[in-house]
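Have a look at the structure below before the remarks.
Every protein chain except one is present and positioned as in the full complex.
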Amino acid sequence: MDRFVFLTVNGVALGAIYASVAIALVIIFRTTRVLNFAQGAMAVASAYGGMAVIEYSGSYWLGFTTALVLGGALGAAARLTVFRSADRQGHLNPIVIGIGLLIVIESALAIAFGPTERHLSTAFSRDLLHLGGTALLSRQDLFTLLAVGVVMSLLAWTLTRTRIGLQMRATAFNPVVARLHGIKVGHILTLGWVIAGVVGALAAMLVVPTGLGLFPQAMDLVFVLGFTSAVIGGLDSLSGAMIGGVATGLALSYASGYLGSELTYVAAFVLLLGVLLLKPAGLFAGTTARSV
Amino acid sequence: MLKGSPDSGLSVSGVTVQFGGLRALEDVTLSVPPRSVVGLVGPNGAGKTTLFNVVSGFVRPSAGQLTWDGHPFHPKPRRLVRQGIARTLQDVGLFPHLTAVENVMLGRTTQRRAGYVSSLLGLPGSARDERESRRISTEGLDRLGVAQHAERQASALPYPVQKRVALARALVTRPRLLLLDEPAGGLGAEDFEPLAELVKSLPGDPDSPCSVLLVEHHMDFVMGVCDQVVVLDFGRLVAAGTPSEIQSDPAVAAAYLGIDPTDIEVDAGTAVTLTEEPA
Partner (left out) sequence: MLQIKLVRHGLLTLAAAAVVALLVLQSEDVSNFEYIQVAAYVCAAAGLTLLIGVNGQLSLGHAALMAVGAYSAALYLRSGSEDSLASAGDLFVALLVGSVTAAVVGIAVGAVAARLRGPYLAGATLALGACVVGVTTYFDHLLGGDQGLTMPLTEVPAPLSAALTSYQWSALVSLGTALLVLFLLTNLKYSPVGREMAAVRDHEVAAQLCGLSVARVQINTFVVSSAAAGAGGAILGVLYLQIASPGAFTLFLSIYLLAAVVIGGLGSMRGAVIGTVIVLYFGRLIEDRVAHLGLSTAQTDRLAAHLPLAAFGVLLIVVMLAVPGGIQGTLGRIAPRLLQLMETVGGKK
């Protein structure tokens, strides 16, 4: 029972991170129909930036902030350069462009920082806190939940309560109509990429120090899990991505706790396929009918 | 041939289609008797394409039945050809990177005998099959007067030629019912006459007689080729009869006038030639 509770709490904390990656993917996908395969690599690059600042200045929080800012800047840069016209192309081109960007970033990081693991510290201690005799979660886990919670709330508030949020929703709903109403769609799209970059960088800063280690491919597998989470939520919905993230976190926590940690990613693959196969109608409804 | 007979044609009875809260078709009943040409007309959004999609199995009706050859009919797109039904698409629907003749050869997919092994090894049997198919397909193109374009890539062909290639692809399946989705759409006036002649000749074709159900905006064309005309509006059947009956039917005028008085005039009168491929 204790083990179950521990795995559950652990799964939720991990799920918060997968949810962040999923949200980064969804924010871009729902406006541009582009799935950014370089999202994980961009997040790792931000984390490397954070690490460099922490090592240079000795301040974790300065590095943490740098990583988020860098993430946003990378998002904007990607949107304004290689993904500039991606939303007007077929589905194959943006995928290949994302893959290209992924290996450019990862090999550039390997050249600049070396391919071996670097140390990135956590914000808080990873020692487990005991609650009523049960080892539950660490201060770092609490920070993870809090940070993701704050970011999600900010995002939700922005989307539902502000003018810019309204414009973002209008653009996601129908870019052409949004443009006719005087919304600067290009700026709104870029803003989406910036937010995605920041959220992705946050995920990297949270997940890298807790077990992964900082190396150029660190986020490849987290990306796959974030994608799984996003697909569970339907790739279009931010709240779906949140739920998908937590579901993925829980599923993997139980799988690795009860079946063996080697199976984490196989479990993720099975989960992804299960969702894709059981819910294809939900994901592709109407595509055949529309093309006739 | 116990109950049904191959001579009972297609009938649609009481078909209703619901998309969420929207009724795209409501209790529509019509029939396409053997050796006849039936036209389906109506303003945009009247449900013509939805009805086509029901008959070709892309849309499942929420109520109503279809019968084909006297048997209950539950169409599936990829089974249609084997059941003797061919359909053209509004967007032409050619395979853009294949040549015209290859497009038509794909209409004969169900006759292919060569399997994977002989295809992998390039055995002579498959080559013979292929020659035969190419010959028949070239004849199919020739029948529509576009054989000279056989080896050109489909996407590079002028729009009217593309339409004819698509029609040739449907005809080489030797259908007993042909569903034509806007066959005259995008064609110039000079292309109407040969197309009308061809459509009119299909039911009486000595080799493989074929009835036709067509959706079309050009009223002159519809009135010229159809034996029967069915008018849809807001998903409901408004009128059905011979072209002359339809032309004098007040309900038809209302259906069109109620939507857009210029729609029908403009469509019937103006011949628009598209030179570029539609997006």
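Labels for the chains are A and B, by order of writing; each one numbers its residues from 1.
FYI, contacts are C-beta pairs under 8 Å (C-beta built on N, C-alpha and C of every residue); 3 or more make two chains touch, one makes a residue touch a chain.
None of these values were measured; they are calculated from a predicted model.
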Q | Displayed partners of the chain not shown (whole complex) | A | A, B
Q | Sole contact to the chain not displayed, among B:E26, B:D129 or B:D233 | A | B:D129
Q.
Please identify which residue in A:V5, A:V82 or A:A135 touches the non-displayed chain.
A. A:V82
Q: Have a look at B:P61, B:G107, B:G140 or B:G185 and name the one touching the chain we're not showing.
A: B:G107
Q.
One chain is left out of this view; which of A:V224, A:L238 or A:A251 touches it in the full complex?
A. A:V224
Q) Mind pulling the chain A residues that touch the left-out chain? A) 29, 34-35, 37, 82, 85, 88-93, 95-97, 99-108, 110-111, 114-115, 217, 220-221, 223-224, 227-228, 231, 235, 260, 262-266, 268-269, 272-273, 276-277, 280, 283-284, 287-288, 291-292
Q: Spell out, residue by residue, where the missing chain touches chain B.
A: 56, 58, 77-82, 86-87, 89, 93-98, 102, 105-107, 109-110, 112, 114, 116, 119-122, 124, 126-127, 129-131, 133-134, 169, 173
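Here, only the chains that are shown with their structure count from here on.
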**Q.** Length of the line joining the C-alpha centres of chain A and chain B, rounded to whole Å
**A.** 48
